[in-house]
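For reference, the structure I am asking about is given below.
Of the protein chains in this complex, all but one are displayed in their positions.
For chain A:
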Amino acid sequence: MNDALEQFASAAPAQSLACRVRLVNAANEGRAAAGADELVRLVQRVAHERDRQAFAALFGYFGPRLKTFFMRGGLAAGVAEDLAQETMLALWRKASFFDSARAGVSTWVFTIARNLRIDHLRRQRDPALLVQEPAEEPPTLEEAVLTAERELRVRSALSGLSPEQSTIIRLSFYSEKSQSQIAEELGIPLGTVKSRVRLAMNRLRSLLEDDQ
């Protein structure tokens, strides 16, 4: 990663050295900054101030994770790279739509990446057919509280799953693989995959509801 960022620094001749250093530092800091509140502040700086340093920090945090996300979804590294960049560009363009009362930054970025993956798989170039986010009413205070609770709840639910259940949930999340493909990949019978998915979903449901 540091190599990549150093190469980035030398590969941006149009920008002043000082500017490049600032952006690289921002990207480096972003990579480490996993704090949810910090991510919100960064997106708000992008939204209101068109702040490239904040954007670079977000890029440092999400870029490498998004690439993994798309690759886990079965896409080739080159395509995953393109879609990760598309996602970051969409983050820049849509930053003003982000509302922390509705979702955490990672959740919001996840939905952008998900929609871009759907669009990619549809191979549709007609913008009318691309996934549209529904226009929504401004969130209420109650929704904001629910959102904060939801973000915490899913994290504690995830840590409550057994490794086996966690694997199944993760596989369901990233790929369009059918249960029979998952069975092949894990080298276990289809019936076992089905019952594991069912058990994992039940466990997840009880964990999500327990904390309500």
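By definition in this document, a contact is a pair of C-beta atoms (placed from the backbone, for glycine too) under 8 Å apart; a residue touches a chain by one contact, two chains touch by 3 or more; residues count from 1.
Following the convention adopted for this analysis, contacts and distances are computed from a predicted model.
Asker: For the chain that is missing from this picture, which UniProt protein name fits: "Putative transcriptional regulator", "ABC transporter permease subunit", "Porin domain-containing protein" or "biotin carboxylase"?
Answerer: UniProt lists the chain left out of the view as "Putative transcriptional regulator".
Asker: Where does chain A touch the missing chain, residue by residue?
Answerer: Against the left-out chain, chain A lists 1, 3-5, 7-8, 11-12, 23, 27, 31, 34, 47, 50, 52, 55-56, 59, 62-69, 71-72, 77, 80-81, 84-85, 88-89, 92-97, 103-111, 113-115, 117-118, 122, 124, 126, 128-129, 132, 135, 146-147, 150-151, 153-155, 157-158, 169-170, 172-176, 197-198, 201, 204-205, 208.
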